[in-house]
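Just one protein chain is left out here, and the rest sit where they should.
Presenting subunit A:
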């Protein structure tokens, strides 16, 4: 994939002929310095943006060529996405359990609360985001993204605002998802998370090193 942004009339190449593959049941970490293109690559994979050149395949389907409506359907059914800021991942008027119910409803899947147990949130199901710690919020976000068994869970710097202990819990949560058979791709600076990854892709100046 190659992709550029236009800012103040100037073109900035964020990704330059990047090619990666993320396998089912494994955690793939995207690492690299700030501005290296990790978040851009993740947004391409999540069908939030289209590359200028190249393509993204999800489960063998070229999603780049799909219509906006079809790409939204891919996002809804096949991809879970976690933002960097824990608060940005959750709706402040929903409880933990309601987040999962919402995700299940949008995916058209059944609701399994065992995910909460796996992520250590079973006793937090009736709490709202502001009643949770940062780590709990981010694990709730993971659960929110993973409900309905999407093909892939993508996360952008999910531990950037967490302490080391919370980051460890989140890393364990990713591991649990991968072991459940999901593809996990994480953009991160966090060595804890990078160490937990099965595959590491390093990006520098928009290129894979």
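Here is the rule we use: a residue touches a chain if its C-beta (ideal position, glycine included) is under 8 Å from a C-beta of that chain, and two chains touch if they have at least 3 such contacts; residues count from 1.
Here, contacts and distances are computed from a predicted model.
Q: So one subunit is absent here. Using its UniProt record, which name fits best from "Succinate dehydrogenase hydrophobic membrane anchor subunit", "FtsX-like permease family protein", "2-oxoglutarate ferredoxin oxidoreductase subunit beta" or "Methylamine utilisation protein MauE domain-containing protein"?
A: Matching "Succinate dehydrogenase hydrophobic membrane anchor subunit", "FtsX-like permease family protein", "2-oxoglutarate ferredoxin oxidoreductase subunit beta" or "Methylamine utilisation protein MauE domain-containing protein" to the record, the invisible chain is "FtsX-like permease family protein".
Q: Based on the whole complex, identify which of A:10, A:69 or A:130 touches the chain you can't see.
A: Result: among the candidates, A:69 touches the missing chain.
Q: Looking beyond the chains shown, say which of A:88, A:117, A:179 or A:195 touches the absent one.
A: Checking the options A:88, A:117, A:179 or A:195, the one contacting the hidden chain is A:88.
Q: If you put the missing chain back, which residues of subunit A would it touch?
A: Within subunit A, the residues that touch the unshown chain are 8, 46, 48-50, 68-69, 71-77, 80-81, 83, 87-91, 93-94, 98, 101-103, 105-108.
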